[in-house]
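Only a single protein chain was left out; the remaining protein chains are all shown in position.
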């Protein structure tokens, strides 16, 4: 009969439809209490929403901030770590001594730490890890270890590192990923199975979705509260908000859409944490190329931008205004915002004077939320002052890195430099994409690194001021650290000034 | 009939080979160096060169192509430039996710569109039919991601019935799986249903005008019976064509909805790979998508053979 | 007029919106009687056939009465469910286009068997055997194999025979044939016509045969109705009407198809002008704008002249003895 044929033709699809319809029906059964997913109160699991999933778990060969964000201090530990105030504190090294010539560091190590593969952590492993940076790492960060002349294990619990010359930055860098301590037989599969001594051990990785970290049962320090912490990755800010609102996650680790905080601020179910970061949002100039090689043009740009209004519009007023490349958490911070106050008349006058109005400036920004947002404000502000600006959006990372960063084919760009203490990296090297070549700054930086801690502060202050006066770039604002979490989650890192999203202190009140 | 199947299989294979060339050529002209992206901006040229050698990117294009399709023929999709992980299992995982989404959406679309389109056709002159038809036009005009945003706003945030986003594999937690699948599948499905409804309606209208429906009614079948017994099978031919096309569109169209609902499907894998310049992954994903579409077309053609006896005898 | 009345159509008006398509159509057919309905395309003859089966399109409205033997009430007022019980059992229809009249995706045997199963209580197997037998009756070669064939595997003439088999499946009281041979090869036409006649004769069914082909009417039918502009303009026994057409339209129709005249190298005579689109016929006599005899008088509707609706004409200036008669 025809009817049976028809069923044969569309039958499979329809049967499937019925089955699916039934199950879909049952699922829409209103049951709000169950919609909290796996993170219902009382369980010891926490889900943290983050943006930008790592592509690999191996930060020895892959650049990218997402890997240390997830693993550093959590899975891998360092000898020394950075606390919330930017101070260097003991970690695997319980104490350390610096020789009087400031070239030899002697670390006393804990004897309780164990790698998650069962091996105990000893000074030999520390030597191995330090040497391995120089030998096998491929990312550019390895250069921070160049200053090390020699590392040797004095005993199982004592490590001695000798530098080629005194360096204030070396110990600081040891708090970052290059200081991560790895086991010689734990590096076979760094990209997918990291092995460290940290409070958490690596669990599973659902690519494209989440990384799960399990509490390390053999951790040598205070055990973490949560048995499992899931880092769940989102592509856009709205999805993050929705996930928190519907209980899929408990914490938004980094708020990328500050405008949306309004909906959480008035809500008693959530807490909003505001702190600072190392992320200076810089309107960078190509300092060697006309017209940006002209000081007056650069000054005109700095006068033309209404920083307060900019921060209000593009980052909802969150953040800190800074006048140079130094965040308030660094010891050499100084408020330099008064150097170039918003002064449209002056900007217009400088534009007239330099005749720059006839040139179209290429503002080439990466496709990142803050850059896209600020770019439109900067363009509008500059056009008010008489500049001509073409806004180019370059896909981040690939296109922006090639065009702006590597080939310096740009006039202005906007990017947040999130590395700690990166003034020297950004403005001390004439090869860097800012192409800023100022002997005074370079000398100050060198003196700061090799000098005493007091000299370091003095020279860094000088460098920061020169930089700002010379309008080497415009410093739009300092990115805030914005976290939204369920009420009752404690131990969330207020400031994001290390490379890590430190999960070790997390708890529930 | 056998001849037809053979011929169709031949076309499928030829298309596959041709598409590998096209995909590879397209990738070859994409600027951006995967090695440099992997190593970060300050990497030395030597390091980049070394990595390029490791990936085999320094070989002539023809050699790269041959080793790629050689791998494909052995179902070995290679290793990612960036994560150093084998690509095959990754794509398989992501494809499963996308397929769940797409097939569920398709089923929703069918379940909605077939009865609705039929009703619209049978009442195409009455106000109710015209109203439904107008509604379906509006449905066609709404982008799937907008539907997704609306659904999230109402059912996840507003009513709190379902999670706003996320993905759980069915074997891990079937209940959560269904919950998380519902909204994205609906937002894809509703829009597709609107499109499909219009095709069903016009296919049924066409069929209802056919002489054999009149013959059937002259036999003593009611209009509904005539349509069910004689119309549906014939109307299903154009509808299946559209279904095939839609399935292909959905495989790709899912990428936007995957983004809105944070679903780790094939589309998001591709977007990530593009921004990381993980070209080998991009190449493989595009190839898999092309393959999927070609296979869908192939299956649709075979379905014609099953449905339409006129195609079974003569080989064109 | 003898025997039992099978079909009685009275005052049938069919319209779309405000456009009238059929006006006051009245006729009847008795058991075993074969009646032809002739006219040009657009005259409304197919609509008449569809109206009898209740198969008019949705927005086409019919008024009047259509009564069928064995069915209570007016066919035009029955609901779709009642009608579906009548169609295929009491009354069946064969359509003009055999190429499209069968479902291309269904075996012909099944399509015949379906007609049987719809109206009779029998098993699927019995129906199938009956279908083969019917196919044999309509002279389909190798009927058992033909039953398993799909329509596209049959020729046009074979398909029309299948349609006929479907129509005859339940021994209908009335068979309506709408130009059943028009689309067929001349060689096949005679065979199909013969099958139609034999089919209705064997069942003692009434036949309403719609065609524009006068010669077909002459061979198949006993009585003829001439239709123009949605009205029956003349009716009577075939012999009578063809020998002595009274209505000027009938006369023109006959002259136009008179082959002997054509053989005398005179130009084939045609009716001047062309058939107006449906619903756009003049008031009064519908033929007057093409009629050479038309006068002012024709602006009013000519009354029916004749002993009964089955015999007579509607014309003010009938062609009496002056009519040319083809011998």
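Order as written gives the chain letters A, B and C; numbering starts at 1 within each chain.
Keep in mind that, in the parts below, a residue touches a chain if its C-beta (ideal position, glycine included) is under 8 Å from a C-beta of that chain, and two chains touch if they have at least 3 such contacts.
One rule holds for everything that comes next: contacts and distances are computed from a predicted model.
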item: Name of the absent chain as recorded in UniProt (options "Formate hydrogenlyase subunit 4", "4Fe-4S dicluster domain-containing protein", "Carbon monoxide dehydrogenase medium subunit" or "Peptide ABC transporter permease"); value: "Peptide ABC transporter permease"
item: Residue among A:52, A:147, A:187 or A:257 touching the omitted chain; value: A:257
item: Which of B:28, B:130 or B:306 contacts the chain that the document leaves out; value: B:130
item: Contact partner of the left-out chain, one of B:5, B:157 or B:175; value: B:157
item: On chain B, residues whose C-beta touches the chain left out of the figure; value: 11, 14-15, 18-19, 22, 26, 30-32, 130, 133, 137-138, 140-146, 149, 153, 157, 195, 198-199, 201-202, 205, 208-209, 214, 248, 251-253, 255-256, 259, 267, 270-271, 274-275, 282, 286, 289-290, 293-294, 297
item: Residues of chain A in contact with the chain not shown; value: 236-238, 241, 257, 259-260, 262-263, 306, 308-310, 312-314, 316, 367, 372, 375-377, 379-381, 391-395, 398-399
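Here is the rule we use: only the chains that are shown with their structure count from here on.
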item: Most remote chain, CA-based centroid, reference being chain B; value: C
item: Distance from chain C to chain A - Cα centre to Cα centre, in angstrom; value: 87
item: Centre-of-Cα separation between chain C and chain B, whole angstrom; value: 52
item: Intercentroid distance (Cα basis), chain B paired with chain A, Å; value: 37
item: Where chain C touches two or more other chains, by residue; value: 103, 105-106, 114
item: Residues within chain A bordering two or more other chains; value: 1-2, 5
item: Touching residues on chain A, where the partner in the complex is chain B; value: 1-3, 5-6, 8-10, 13-14, 16-18, 20-21, 23-24, 26-28, 30-32, 34-35, 37-38, 53, 55-56, 58, 61-64, 138-141, 143, 191-192, 206-209, 232, 234-236, 239, 242-243, 245-248, 395-399, 401-402, 405-406
item: Residues of chain C defined as touching chain B within the complex; value: 53, 55, 58-59, 80-81, 84-89, 92-93, 95, 97, 100-106, 114-115, 118-119, 150, 152-153, 163, 166-167, 169
item: Chain B residues touching chain C - in the complex, by the definition given at the top; value: 125, 210-212, 214-223, 225, 229-230, 233-234, 307-310, 313
